[in-house]
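The complex appears here without one of its protein chains, the remainder shown in place.
Let's turn to chain A:
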Amino acid sequence: MATHESHKKRSGLMDWLTTVDHKKIGILYLLAGGFFFLIGGLEAILMRIQLMEPDSKIFTGELYNQLLTMHGTTMIFLAAMPIIFGFMNAIVPLQLGARDVAFPYVNAVGFWLFFFGGLLLNLSWFLGGAPEAGWTAYAPLSTVAEDTGVDFYVLGLQIAGAGTLAGGINFLVTIINMRAPGMTFMRMPLFTWASFVTSGLILFAFPALTVGFFLLMFERVFDANFFNPDMGGNILIWEHIFWIFGHPEVYILILPAFGIISEVVSTFSNKRLFGYSAMVFATVLIGFLGFMVWVHHMFTVGLGPVANSIFAVATMAIAIPTGVKIFNWIFTMWGGQIRFSTAMLFAVGFIPTFVMGGVTGVMLSVPAADYQYHDSYFVVAHFHYVIVGGLILGLFSGLYYWYPRMFNRVLNETLGKWNFWLFFIGFHLTFFPQHWLGLMGMPRRVYTYMSGQELDGANFVSTIGAILMGAGTIVLLINIVISASSKYATTKDPWDGRTLEWAMPVPTPEYNFAQTPLVRGLDALYVEKTAGNGEMTPAEPVGEIHMPNGSILPFILSLGMFIAGFGFIYANWIVAGAGLGLVLITMFLRSVIDDHGYHIHKEEVEADIKGGRA
């Protein structure tokens, strides 16, 4: 790969710690997110084993509450979001025809903040117990807890959340400013559109969470009384703040999955997306409405019939743009030539599963009936249909689809199909019976249930399903290990792709496009293929390429936050001060050190092009 003598090329571990290349940061996100996904999954299986039979005593209330809190928190903040960021990093700049994201340094800061925040939270297992107040951490349960679990929750997620916010802003700027010539907004692939809207949601939703975490932290560390009714506080403040963030978060998660499904369905049906502009509009509308429905998590809180009715109708309204998307996917396949690769299988499995989750979502929007569903296993079934059946199937689809671009190898299709069927059947077996459990009177977040309530059968089936899902995930791991130990084995365009990320050779050159491509329509690569070129037309002559230098500062800055986190958790102001000091020093160094990056010279780029490397 092209380098220049003025540029210090790092290798091995140091390369990964200092990288600001969006492709490598994408891989880092994917690895870290995948690791936390396995931990969260293990926690889920432990919970299901506990609930397999009535009156089971494997875990008592406290440990079980820690498991359920960490399962939810880990899956949402440390698995789903980073994996989404992994794909956004790896793919969005390529789909835009950009050389990198707008702020490569900030990108690295975002990753390392997330990583150290997640690490901090998970260390609580070894340091006096994990948080036990649920991923929602409702006050006063979260404020009166005497151990340090909730402190780890607040500080860990605060740090990880800062990273997410930085990432969201970075992608907003990237998508607005870094589009290749001809790549108008209405020519952007749906995944990039979804990433754009998701980043916007992050920008507006995460500050609410940040404020909430500061209140909770002040309450716990400095004895403030925001949520203490005896001192004039009000517990509902936390619930509102949490869900003002929490509901948009659901769309932050699901919109990128919608994007992935749109790409995969279109590619493997060999057709352009049906109703592209309606799809874009629906994505934006879902993002917008997502901010107006948070009270549907709070129907039983006692806000009165007016508030409940308004938020009920707003919630129902979201079903409309979502329905538009479902029909557009089906009609994208209509008249196409559907190829059932593993990526397509996951996308095809996603559609009916997500529809079922949407249907129970509309049912839940009816407040008077929600009084029965709320906080029961019906809700557990609903949001797992949306998040696992929707988001996770979408991410698996994306993984099989983009794996060749990210890792220069194709995942084994036979194992992929085992992965799909085990996971898909296991999923429905786990969560379908839970609808019934909720309606039959089983509250959620219970560590046990007594026999003689006719809840035994469905719980047993549910646990069997969870084990199958685990087996499906193990098959995926085996598939990844096998592919990692094989040699590079892919063409640059294994799926007959339609968008720009399939337009360059493998491995992707570090500068992505030797010459910025000229985009001449929606599905830019497909347009060139049908015009007979098969390749993108360059929008510029071969020239010098300006690249950013790697830096260890993002790692050190995040390490400083990590240390400061410990200081606040144990109310040790010296440690907290030292950590924050380290953060300030790295910020200072970043400000005073002039780093203009380096150039890849024209001759090297030309040599790459000649050698088929660019």
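By definition in this document, a contact is a pair of C-beta atoms (placed from the backbone, for glycine too) under 8 Å apart; a residue touches a chain by one contact, two chains touch by 3 or more; residues count from 1.
Note that in this section contacts and distances are computed from a predicted model.
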Among "Branched-chain amino acid ABC transporter permease", "Cytochrome c oxidase subunit 2", "Choline dehydrogenase-like flavoprotein" or "Ferredoxin", the UniProt name of the subunit that does not appear here: "Cytochrome c oxidase subunit 2"
From A:376, A:397, A:499 or A:558, residue that would touch the chain that is not displayed: A:376
Contacting the left-out chain in the complete assembly, out of A:406, A:461, A:561 or A:614: A:461
Among A:185, A:334 or A:588, the residue in touch with the chain that has been omitted: A:334
Option from A:141, A:173, A:203 or A:609 whose C-beta touches the chain left out: A:141
Chain A residues touching the omitted chain (full complex): 60-62, 65, 132-134, 138, 140-141, 144, 229-230, 233-236, 269-272, 274-278, 300-302, 304-305, 308-309, 312-313, 316-317, 319-320, 323-324, 326-328, 330-331, 333-340, 348, 351-352, 355-356, 359-360, 362-363, 365-376, 425, 428-429, 432-433, 436, 439-441, 443-450, 452-455, 457-458, 461, 530
